Structures are given as structure tokens and as C-alpha cells.
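Here the complex is missing one protein chain, while the rest keep their positions.
After this line comes chain A, so read on.
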Amino acid sequence: MENKRVIIAGVGGQGILLASDLLSDALMKAGFDVKKSEVHGMSQRGGDVVSHIVFGEKVYSPLISFNEADVILAFEKIESLRNIDFLKDDGIMIINSTSILPLPVAAGLMDYPEDPIGEVKKFVKNTYVVDAEKIAKELGNRKVMNVVLLGFLAKNLKDIEKRYWEESLKERLPEKIFEVNLQAFNRGYNLE
């Protein structure tokens, strides 16, 4: 198998790093060589956050280049636009239908792009839009939004048996929030 590449992108505070940790753990359990890379530091201050995950038999670079990602999971609409050049021509773009206003937009200095999903769709045939915030709210814990999205990603990745995902959730999450996260994962996994 050729190495596969996934990008998870979003805004500080959305749980990107936890999501990419869960994904990498599951990949390792499934027997792949895995590398993941992200830059933290300013993430708590509302900046954008990106995590690159590469897996396969043998991985060298943890960084993904233009036109290489098999899947991009964008936790926020603008972030799908920001990362679009990394997606392969036949790659999959998953967009969470949430908007978080960048400060220049909030301060009235710039505009939020008019229709980011529409723009992406012009270039990416395989675009899926998920309202993970709504599902998380239904589950009574808005923080599990990231795991809903991860569930949807899991279904589209096909490379990992479901039990590895469950093991990885179990190991990384505190016991009292495991159940709701597992539900969130399944909700995402079973989305059409």
C-alpha cells in the first residue's frame, strides 16, 4: 500500500490535537508506521491549528505537501479553504458546518468569506458537510464535536478496524466521558 495522508485543521480550542492523537493511536494499533506533526504554541489564543498525519508501511516525512492529502477534515469552514491546496485531486474534503469568526472579522476589519463550502465544492468532487455541533448538542456535550467528526473520518478512511478506534478512545479519555465519546464516534461513523 502507498502511504496515506490526512490533515485535520481547525481553530484553537476545538480539540484538533486530541482528535489527531486518537487517529494516530488507532493507526498504530492497526499495525501501521505513523507520524504526525503539528505546531502548537499560539493555539490557545484563537489561531488556526493544523495536524498532519501520515501512515503506511514506512513513513519518512511527517509533513504533507501540496496535492498529497487523501483526506482533509476541516473543523471550521474557513479552514477547509485555507488547506485546500494540500488535497489530492481525487481526495476527500470533510467540512464541519461551523463558523468561528477570526478576530479581524469580529472587529469589522475584514469579511467572513461568503460561501466557503461552495468554493471548495467547485474544486473538490468528494466534499462532505457534517453538522457535528448539532449532533454533539443532541448528545448533551458540545465538546464531543471533534469525536463525531472523527467517527465520520473513520468510516471514510476504511483502513482501520473499528475495534482499534474504540481501544484508542478508551485509553486516551477519562472514564466518565468515555461513553458519551463512544456515542459521538458512532453517530459520526453511521452518518450517511
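By definition in this document, a contact is a pair of C-beta atoms (placed from the backbone, for glycine too) under 8 Å apart; a residue touches a chain by one contact, two chains touch by 3 or more; residues count from 1.
Basically, contacts and distances are computed from a predicted model.
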Suppose you had to identify the omitted chain by its UniProt name; would it be "Indolepyruvate oxidoreductase subunit IorA", "Dihydroxyacetone kinase", "ABC transporter permease" or "4Fe-4S binding protein"? "Indolepyruvate oxidoreductase subunit IorA"
Can you tell me which of A:18, A:81, A:129 or A:180 touches the chain that was removed from the display? A:81
Omitted-chain footprint on chain A covers residues 11-12, 21, 24-25, 28, 33-42, 44-48, 59-63, 65-67, 78-79, 81-85, 101-113, 116, 119-120, 122-123
